[in-house]
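Note that this complex is displayed minus one protein chain, with the remaining chains in position.
Moving on to subunit A:
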Amino acid sequence: MVLEKAILATITTNANKVTAGASIFICDDKEEMEKVAANLEAILDGISHALSDELYIIVKH
């Protein structure tokens, strides 16, 4: 089976919102979260999507 989409990383400011799965990056505030997400987007060649204000995921399309 070929996976067309996959969550490559999860970035959050609220550690309670996520458990295991893709790599999780826990940040102190929204600003740091956005920086990390922007970097990861470029590194992983995926798009960062906002699920809520405190939860971003990087998805490979």
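Everything that follows uses one rule, which is that contacts are C-beta pairs under 8 Å (C-beta built on N, C-alpha and C of every residue); 3 or more make two chains touch, one makes a residue touch a chain; residues count from 1.
By definition in this document, contacts and distances are computed from a predicted model.
J.: One chain of this complex is not shown here; going by its UniProt record, which of these names is it: "Sulfate/thiosulfate import ATP-binding protein CysA 2", "Phenylacetate-CoA oxygenase subunit PaaI", "YIEGIA protein" or "Monovalent cation/H+ antiporter subunit A"?
T.: Listed in its UniProt record, the absent chain's protein name reads "YIEGIA protein".
J.: What does the interface between subunit A and the hidden chain look like in terms of residue numbers?
T.: 34, 37-38, 41-42, 45-50, 56-57, 61
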